[in-house]
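Take a look at the structure below.
Just one protein chain is left out here, and the rest sit where they should.
Naming follows writing order (A and B), and every chain is counted from residue 1.
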Amino acid sequence: MASQRRGPLVALLSDLGTTDTYVGVMKAVILGICPTARIVDLCHDIAPQDIQQGAFLLDTAWPYCPEGTVHLIVVDPGVGSERRLLAVRAHGQHFVAPDNGVLTYVLASAREFSAFSIERHRYFLPEVSQTFHGRDILAPVAAHLASGLPADSLGPEATGSLQWLPVSRPVVNEAGLEAHVVHVDRFGNLVTDLSEQYFITWQRETASDRVVIRVGDSVIEEVCLAYAGRQPSELLALFGSTGRLEIAVNMGSAAQVLNVGRGAVVMVEARA
Amino acid sequence: MASQRRGPLVALLSDLGTTDTYVGVMKAVILGICPTARIVDLCHDIAPQDIQQGAFLLDTAWPYCPEGTVHLIVVDPGVGSERRLLAVRAHGQHFVAPDNGVLTYVLASAREFSAFSIERHRYFLPEVSQTFHGRDILAPVAAHLASGLPADSLGPEATGSLQWLPVSRPVVNEAGLEAHVVHVDRFGNLVTDLSEQYFITWQRETASDRVVIRVGDSVIEEVCLAYAGRQPSELLALFGSTGRLEIAVNMGSAAQVLNVGRGAVVMVEARA
Partner (left out) sequence: MASQRRGPLVALLSDLGTTDTYVGVMKAVILGICPTARIVDLCHDIAPQDIQQGAFLLDTAWPYCPEGTVHLIVVDPGVGSERRLLAVRAHGQHFVAPDNGVLTYVLASAREFSAFSIERHRYFLPEVSQTFHGRDILAPVAAHLASGLPADSLGPEATGSLQWLPVSRPVVNEAGLEAHVVHVDRFGNLVTDLSEQYFITWQRETASDRVVIRVGDSVIEEVCLAYAGRQPSELLALFGSTGRLEIAVNMGSAAQVLNVGRGAVVMVEARA
């Protein structure tokens, strides 16, 4: 009941940082158009132009957003070029973003989706710059969607294939299961592309009851349940809050201890 | 209709950073007094005591804020001294700030404005410290304005001249048009004091159809329309989202490549 009286969530994800007014201005634009919107910052510290990181972090967040959430995603190195802007409906939520692959994970996990090319200038700010479509096009469009505008009012259905990024996936090879670090979080935890489900299936198929995990020269003897499952400063492996295998250090930073980052290989091997 | 039922926006700009609870406490104070306020962070990463940067960033944001927005601006190195606190009405918005020049750009572009000296203790917190008037005076006053209090209830009209900062402006000289970097943004873009309007007028008057732009030893052969108008890692010049000339690097940082910052000279010259 209460929720029906409120505008939907508008969730923001960008590489705009917090040292300028870029994000604040987008919020002012949204609230000028849709005063009842409730705005949530998912993350603004995506590395500049890092579409891959934006796509990954979006995937860690949208499953926790309520139905009807409008996502405004501004990682847009191609601003002012010919790249399309999209309004995608998937998972019962809206995603307003450049067509540059930042929606890869959202689309990959959707049973079905619809996508519209954002073209109707009447839903933009009166003046549109060539350098900040987040403010001039995407924010007002997100606000109009939050106000109830149907996505098909924004422009024609987006034809042809949408941009996709290569998605990092674990590889089964002779040595075992090769996973890859896809994100280093604030705590220095190394998040890999290996989901718990994939791991369990592999374990069952290979009858690998017990495993060892190798990162560089380090060996971890088992998969823990929690960070506190090891002594402080000890290296450990567990399935983290995104459901993916993480390499961590209890009360410390695995990224610092191991001196590795995105792209590093994490080998999961059956124990002899 | 919906907007009439909502309190106005309260937009926050400060040098208080996000590693303490200073900003959060101001928000708690505001919402304690005006529960319907909608708070937007414009920027809290102004360099400590950098009034000039605060004034500039405020100027990039207020034009996008809805009518009636109450701005709470806390860049206040003189806290506890004799400096005045002001409630200014300009551009259909309110600006609550110390009288230290942080409103320079807001006032410079206003056709008219009114300014009141904030003096009525009944609108302050019961206890007023000498070190954090943002929390104890400005936040509660902003909340009262957001609740509908007329600005003239806060104190007498501010007489005498308000504090102004020197405003960086482009200079026409023999070599051409001398602009100056006034802000380096998150992406390393060098934002100058040269507005597109000023540039167009100069170009018309000097019949300089084509221009070259010099920063240090680097030469840029033309003004682009978008960051993507050059190859990745290439230096470029364009009029950015604030309407001012920017020096940028596509997919990179001009500040790093050129190793320059605020105050650097950018020369715009007619091409021979």
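Definition applied: contacts are C-beta pairs under 8 Å (C-beta built on N, C-alpha and C of every residue); 3 or more make two chains touch, one makes a residue touch a chain.
Just so we're clear, the structure is a prediction, and the values are computed from it rather than from any experiment.
J.: Looking at B:Ser129, B:Ser218 or B:Ser233, which makes contact with the chain not pictured?
T.: Checking each option in B:Ser129, B:Ser218 or B:Ser233, the one touching the absent chain turns out to be B:Ser129.
J.: Among A:Thr18, A:Gln49, A:Thr131 or A:Ser168, which one is in touch with the chain left out?
T.: Residue touching the chain left out of view: A:Thr18.
J.: Which of these touches the unseen chain: B:Leu9, B:Leu58, B:Val79 or B:Ala255?
T.: From the options B:Leu9, B:Leu58, B:Val79 or B:Ala255, the contact with the absent chain belongs to B:Val79.
J.: Would you indicate which residue among A:Leu42, A:Leu125 or A:Leu194 is in contact with the undisplayed chain?
T.: A:Leu42
J.: Just one of A:Phe113, A:Trp164 or A:Phe187 touches the chain that is missing; which is it?
T.: Touches the omitted chain: A:Phe187.
J.: In the whole complex, what residues of subunit A lie against the chain that is missing from view?
T.: Here the touching residues of subunit A are 2-3, 6, 9, 11, 13, 18, 38, 40-45, 57-58, 60-61, 64-66, 69, 183, 185-187, 225-229, 238-241, 246, 250-251, 253.
J.: State which residues belonging to subunit B touch the missing partner chain.
T.: Contacting residues on subunit B, toward the hidden partner: 7, 16-25, 27-29, 31-32, 35-36, 39, 48-49, 77-81, 129-132, 135-136.
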